Each structure stands twice: as C-alpha cells, then as structure tokens.
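A single protein chain has been removed from this complex, and every other one stays in its place.
Moving on, here comes chain A:
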Amino acid sequence: MASGFDESTSSSSSMGNGGNEAGNFECNICFDLPQDPIVTLCGHLYCWPCLYKWLHIHSHSQECPVCKALVQEEKLVPIYGRGKTPTDPRSKSVPGIHIPNRPAGQRPETAPPPNINNFSPHGFGLMGGFAPMATARFGSFTLSAAFGGLFSSLFNLQVHGFPNATLYGATPGFPYGFPNAFHGGHTPFFPQQPANQEQQADNYLKLLLLVIGVLVILALISS
C-alpha cells in the first residue's frame, strides 16, 4: 500500500501510534487537540477559533461541519479541563480577524444542600407543603358548601388532601389571615412520618382542620 512513503512526516509521526484514540478529542477542523475547546449541541468538538472562523468567515451557513445541524452560538458548550492552555492563544489568530472570546458555560444555580428537614419532624420546611393545600381547598368549599355540610366536607378534605400535600410548592400567603404560629405548632405531625405515626398524625390533622373550619366560618361571618 503506502510503499512509496519515505517522506518527512516525522513531525506528525509522534501522534501516529496513538492517533486513533486521541482522535476522540481532536478538533474536527484542524485535527489537533482543541484550543479553547467547545462542543456543539450535536456533540461535535472544535477549537473555538476554528469553529468561529468557519461560521463567520468561510461559511455562509450556521451548520455544524460534521453533521450539518444548526449551530447557535449561545448554545455552544465550552469545555473547561484542568490544565492551562498549553498554546499561545494567539497561535490561531489571523491578521485582520478578531476572534471574540469563547462563549462561557451556562452555569445552573448552585445545587441546594441535602434537605435534612425531610427526615426530621421539626422545622418549618414541612409547613411549606401543608399550607397551600389548605388554602386551595378552602377556596373551593367556601364558595360551594353550605355551613351545615362544612364539617363533613372537612373530613373528606382531610382524607383526600393530605397524601398529595407535598406536591404543592412554596407557601403562598394565607388568604384568610390565619396566624402563622397556628400552623407552625402542628407541622410536626405532617404525614411524611413512618407509617406507624400516620394514624396519630391523621387525628391531629382532623382536629386541626376542624379548628381551621371554625376560623373560616368566623372569618366569613366577620367579613
């Protein structure tokens, strides 16, 4: 096959043996290890200067050179390795062409610390799950339920409502003006406890709802 090769390709023979494995990390344009590595959403790796020059100077499209997928600059992902850039950042510059800085990574918020409140009966974290449920339900029955049926609907409410309570998000305001301390005092019994405590918690919740119901009636009467 390549019988005639006596050529002075010695400069590149250093990568000859390991070339294929290293190829996974070569720029798809210059075939070198990327300078300012950047990856497209379609997963193709380039030097930022190479990709920039192709998209802005030589090409008339915004296509990925490998797969022709649309390339949007704000969606490029830079790759930050550990080492410093081994090459002179000006090595790929072209006179008369200004290559802007590589797009920065889009950093999501810092991850929240593990939520120990989920496993502890104390703390206000639980209240957040409980309160919105109460307000949501109250909103519907105060419109429809007569006072005579109030207590029975309260019990139904409790049975259906609480298992899903944690699905509700952060605590909104209390439309009926209940004092926060009231809820705070009962939150330790919120049913994220193990199953054997759930019965007990249910009883407290029933009591709690009754009290809330009474307060709602009072609120309605006084308004």
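Just so we're on the same page, a residue touches a chain if its C-beta (ideal position, glycine included) is under 8 Å from a C-beta of that chain, and two chains touch if they have at least 3 such contacts; residues count from 1.
As a convention for this text, contacts and distances are computed from a predicted model.
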Protein name, per the UniProt record, of whichever chain is missing from view ("DNA repair protein RAD51 homolog 3", "ER membrane protein complex subunit 2", "AP complex subunit sigma" or "E2 ubiquitin-conjugating enzyme"): "E2 ubiquitin-conjugating enzyme"
Contact partner of the left-out chain, one of A:50, A:76 or A:208: A:50
Given A:58, A:82 or A:107, the one touching the chain that is not displayed: A:58
Residue numbers in chain A that touch the chain omitted from display: 1-2, 4-7, 9, 11-13, 15-16, 19, 28-32, 44, 50, 53-54, 57-58, 63, 65-66, 68, 92
